[in-house]
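For this depiction, one protein chain was excluded, whereas all remaining protein chains were kept in their positions.
For subunit A:
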Amino acid sequence: MIKQLKTYRNALIMTGVLGLLWLVDPSIGQNATQTTIDAIMDMLIFLPPIFIFIGLMDVWVDKDTLVQYMGEHAGWKGIGLVLLLSAVAAGPLYVAFPVAALFLRKGARISYVLFFLGAFGTMKLTVVIYEVISLGMTFTFLHISVNLVLFLLSAYIIEKFITHDQRAAMYKRVKETG
């Protein structure tokens, strides 16, 4: 019970803040509550299937297969797979973190995983349709092409900058989250 209270401490504090907002200005409080509930519903819709995918992938995809496609020497295969995965992806960026952690746990190369996080925020097909409708073809084309190239570049640069110790700590960390 106490352990659970500790886990949800910050959430409880934030609920307090929300309550305070109600006291100060009921209309803003109501607005904030509505947005919060919408966001939570969104999360409850997206997260469970994503974690089921992660769980299934974890037990069915063995390490060697993933290393072959996303490991140190995967080459263009790795980039292609990342593009494909992020195109069919759904949900906000925080959904991609546990997926990225799973890739690392299975031996994926850091730059591919970083590129996955970048591409995830750029080219989900479900969202691209909204982008074209709302902001136009030129804008969408520039957004996807410029950001993808830069994210790929930055993924390699960040990978270069990560020290040996940081790398070891990161792999240890993703092992613990699994």
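Assume a contact is a pair of C-beta atoms (placed from the backbone, for glycine too) under 8 Å apart; a residue touches a chain by one contact, two chains touch by 3 or more; residues count from 1.
What we mean here is this: contacts and distances are computed from a predicted model.
Missing chain, UniProt protein name, picked from "Putative aldouronate transport system substrate-binding protein", "Permease", "siroheme decarboxylase" or "NADH dependent phenylglyoxylate": "Permease". Touching the omitted chain from subunit A are residues 7-8, 10-11, 14-15, 17-18, 21, 28-29, 31-37, 39-40, 42-43, 45-56, 58-60, 90-94, 97-98, 100-101, 104, 114, 117-118, 121-122, 124, 126-127, 130-131, 133-135, 138-139, 142-143, 146-147, 150-151, 154, 157-158, 161-162, 166, 169-170, 173-174, 177-178.
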